[in-house]
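As you look at this complex, bear in mind that one protein chain is not there, while each of the others sits in place.
== subunit A ==
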Amino acid sequence: MARTPDAITDRILRWSGVAVFLLLWETAPRAGWVDPYFAPPFSAVLGAFGRLAAEGTLASHLLISAWRGLSGLAVAVAVGVPAGFLLGRHSPRAGEALEPLLRLLSQVNPFTLLPLFLLFFGIGETAKIAVIGWVSLWPILFYTVTGARTVDPLLVKTARSLGVNGGGLCRTVLLPGALPTLFTGVRIGAGLVFFMLVAAEMLGANAGVGWLVHNSAMNFQIPRLYAGAVAIVFLGYALNRGLLTLEQALFAWREAPSEAVTGRAARHVLRPGKGGAALAAALLILLFVAGGWEVRRVNLAAVSGGHSHHGKHSLPTPERIEEEKQLEQDLNGWEPFTDGGKGK
């Protein structure tokens, strides 16, 4: 796609809000408008961010969080999509009968479930993945039901007239027909995953971006806290962009909104096509595998009583020593559950 001057202006305009915000963030603490201890200037946050990145711990936290988020999402898709087709298409009467119950369940606040899930599944990864899966399940389930119900009946009729039934019908007509709606559910679910992920990592984890923020707050490492928050923003934004790219690639066959509807000249939409979809999928899988490996490594290290990964490669600065001491304390407590000792 050629960049015309117009496109460049457009880009600058789109990001100018972010630029102004960052500028304010930098100047406000320096000018003394806010307490620089609680709101350090952006450059200090960047410094902390840079240190974390240089240590390699940031990548580790991001990988671990991404893995947890993706696992939870995968569980939700694995449960929600078949269940959605079952309730929306296969037995719509059961779907109608169960709808009030499902709506009620979907309203259960996942934060209240977190302690319950910890009781049921223990403090390992299962509880976190379960609660993340729980929150993202509902939009995926409901959107799949809607998608399955609203597949064009003429398409079903056409396929049926060729003797296509059951699994074949599902694969050739129902799934592709419901996919755009279903995917919207996945995207909404992915957004919720992030809220829940951070919360779950704050309550019971020894790594991950949520843990990074929580741990920094507990240790009054304010710039590091902000760096963690920025990392969460970055991760969420990247996941959303990735899903959007995947969506555009998968549904390139959809009608672009016409000029008459938008009231603006049609903008060139990047259509990554099959290559883009394959790339996005490959990236997701890579992220998943690398994250799984990292989680395993960190958890093993924690269980074997060794120090967890953070700070391994860095020089022992005073704050680092303090942090390690804190960690030791936590580990010697009851589990590799780092804030276990902090409830006092």
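One rule holds for everything that comes next: a contact is a pair of C-beta atoms (placed from the backbone, for glycine too) under 8 Å apart; a residue touches a chain by one contact, two chains touch by 3 or more; residues count from 1.
What we mean here is this: contacts and distances are computed from a predicted model.
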Write down which listed name, "Branched-chain amino acid transport system permease protein", "ABC transporter ATP-binding protein", "Acetyl-CoA carboxylase biotin carboxyl carrier protein subunit" or "Protein-export membrane protein SecF", is the UniProt protein name of the chain that is not shown. "ABC transporter ATP-binding protein"
Considering the complete complex, of A:V173, A:L192, A:L287 or A:A302, the missing chain is touched by A:V173
In the complete assembly, which of A:K157, A:R241 or A:R296 touches the absent chain? A:K157
Considering the entire assembly, which residues of subunit A contact the chain that has been omitted? 152, 154-155, 157-164, 168, 172-173, 176-177, 179, 251-255
